[in-house]
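The other protein chains are all here in position, but one chain of the complex has been omitted.
Which chain is which? They are A and B, in the order written, and residues in each are numbered from 1.
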Amino acid sequence: MSLSSENLLLEVKDLSIQFGGLKAVDSLNFSVQKGQLKGLIGPNGAGKTTVFNMLTGVYQPSRGEICFRGQIINRLKPHERCRRGMARTFQNIRLFRELTVLDNVLLGSHQKLTYGIFDSLFFTKKFHTEQKQNLDKALHLLNLFDLANKSELRAAGLPYGQQRKLEIVRALAGEPRLLLLDEPAAGMNHSETDQLMTLIGRVRKEFDLTILLIEHDMKLVMGICEDILVLDHGVKLEEGDSQKVRTSAKVIEAYLGIENEH
Amino acid sequence: MRSKIRAPLLALLIVNVLVMLLGFFTDAYVQLNILFIVVNVLMALSLNLVNGFTGQFSLGHAGFMAVGAYTAVFFVTKIYFAPGLLGLFLIGIYSIAGGLLAALAGYLVGLPSLRLRGDYLAIVTLGFGEIIRVVLLNMEFLGGPRGIAGIPPIPSIQIGSFEISSFYVAFFYASSWAVVCFFSLWRLCYSQYGLSFLGVREDEIAAEAMGVPTTKVKVRAFVLSSFFAGVAGSLMAHFTSYISPASFSFLLSVNAVIMVVLGGMGSLTGSILAAAIITVLPEALRPLQEITGVDLRMVIYALALVLIMIIRPTGLFGDREWPEIWRSWKTTRNLKKQTAAQKQSQSARSSS
Partner (left out) sequence: MQDLIQHLINGLGLGAIYALIALGYTMVYGVLQMINFAHSDVYMVGAFAAYYAARWFNLESMPGVVSFAILLLAAITGCALLGLLIERFAYRPLRNAPKLNILITAIGVSLLLEYSGQVIFGADPKVFPEVLNNTPLFEMAGVSFKLFDFLVIGVGLVAMAVLHFLIYHTKQGRAMRAVSVNPRVASILGVNVDRTIVFTFVLGSALAGVGSVLVGVKYPKIEPLMGMMIGLKAFVAAVLGGIGNIMGAVLGGLIMGLSEEMVVAYLSSTYRDAVAFGILILILIVRPSGLLGRNQTEKL
């Protein structure tokens, strides 16, 4: 993989954040290439989700620079970042619980709407064509994830695994360039996880996606990610392919250190 | 284009014909109450956009109604007014002006305060509502605490030798606004565009992450809601012929909230039903007052509010609309019939 700058989708320099006295993330540097599937791993409390929250604009970093598609986006609000092609899922699922599955997906593509209040009040042609387009797209995505027959159900009524899938569908509906997945397989069993990972692989090809994935489970990440970033206590421990990470002494210590004490 | 405005026109026609038929049997007192129902419908619908669909709790609706009412009344009493058709036209223009000024007030209030959530937002909107009232108290050219009396009613209209009485014109005018408001909100809220309101209500952080500009959406809802509140205020002024800052107290805002809650937050048809109930209820309870000798109406009213919250917190319709409820009723009824028929045939078979 070449490291030329035109292939660079996301570049993070010196990213740091403090909560009170705690340095949750400290001077983190990394980049994501176009088309890459990068894993972000680390023990509990390593600061993975905090990195996501800074990337998507929920938290404001106390220092550092986030460069997305060649532009510094530090000052942008979360919805503006989303409109530039960054979509995410949440570690503890945040669906629009009382809305239907379909409406959840439609809200995901809400940012693509070009019609305004006037069009929806007077049912203009533009309104109809766009509604139809988005509806078709949403149904296609739901189909892909085996959720089409649930489209009229309330999101809160779905079983846990399907809620996780729905979050991914919702994120995909906005046609993002970069998809941030926060522990997409959390709480799933083995076969469900395998299914999900194959699905992610397929989606990635179909939509030409770049994915940054937080995961707890080392094995899973090793299996599918080309590039892995290991985080511990807010600091980068190691970065590279699975071979490099697997053999890194620092990583082994961070992950296995606790077991050694026994 | 015809299909786009057919439904609203039909609705307008139907309510007007109904009220016209009803009008033969009613006296001025009932007629006034019918007009108040329409004002309250407008008030409840507009507040539902903010409190129900967008999930932001506003307790300052009366303030925006005051802005609309005072604007319209200012034009009518101080600028220019004429009888007949021209008068109706002017009243229409003035109502729009009132609505626009209320919308501006909504924008100014909403922009800073909509960053706050839940209880805080409720209190701040309450505060703004009260401030609008205090400002009006101190505006001498608007009558100060004495208010403005002698506001002309909606004029009657002469067509040839036939005169349409003031009540029918007033009802036609008010119901036109209600229809405009209802269909605007309906089309907005149930399009993909309007999903953004619901998204904000369900989960602001997720909505923001999905590219919904939450602050903008909230302000938009607030402005639109304030516009219709302002129009409702202007109607109220014409129907009561007297307004003062006291007409737009905190209690009016609470009243609006009660209607929205009773009907169901996020149900437009529910708001209409609730507005009618809440307007008629105090009148229906009048006999009780004659029997007991004390005015228990407001006590019952308040008690009812608490009981609704405890027993049926989603209100009458929840966040569903009437057609949906009607359909689910029919399905359950059919299901019951089917099972009953099945049982019957089964028992018939087993007996034979």
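Everything that follows uses one rule, which is that a contact is a pair of C-beta atoms (placed from the backbone, for glycine too) under 8 Å apart; a residue touches a chain by one contact, two chains touch by 3 or more.
For clarity, every value in this text was computed on a predicted model and none was experimentally measured.
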Options B:12, B:124 or B:142, residue touching the unrepresented chain: B:124
Residue among A:53, A:111 or A:193 touching the omitted chain: A:53
Residue ranges of chain B at the interface with the undisplayed chain: 51, 55, 57, 112-113, 115-116, 118-120, 122-124, 126-128, 130-131, 134-135, 137-138, 205, 250, 254, 257-258, 261, 265, 294-296, 298-299, 301-303, 305-306, 309-310, 313
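The criterion applied here is as follows: only the chains that are shown with their structure count from here on.
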Chain centre separation in whole Å, for chain B relative to chain A (CA means): 42
Footprint of chain B on chain A - complex, ascending: 56, 58, 77-80, 82-83, 87-88, 90, 94-99, 103, 106-111, 113, 115-117, 119-123, 127, 130-131, 134, 170-171, 174
Chain A-touching residues of chain B, taken from the complex the two chains share: 3-4, 184, 187-188, 191-196, 198-199, 202-203, 205-214, 220, 319
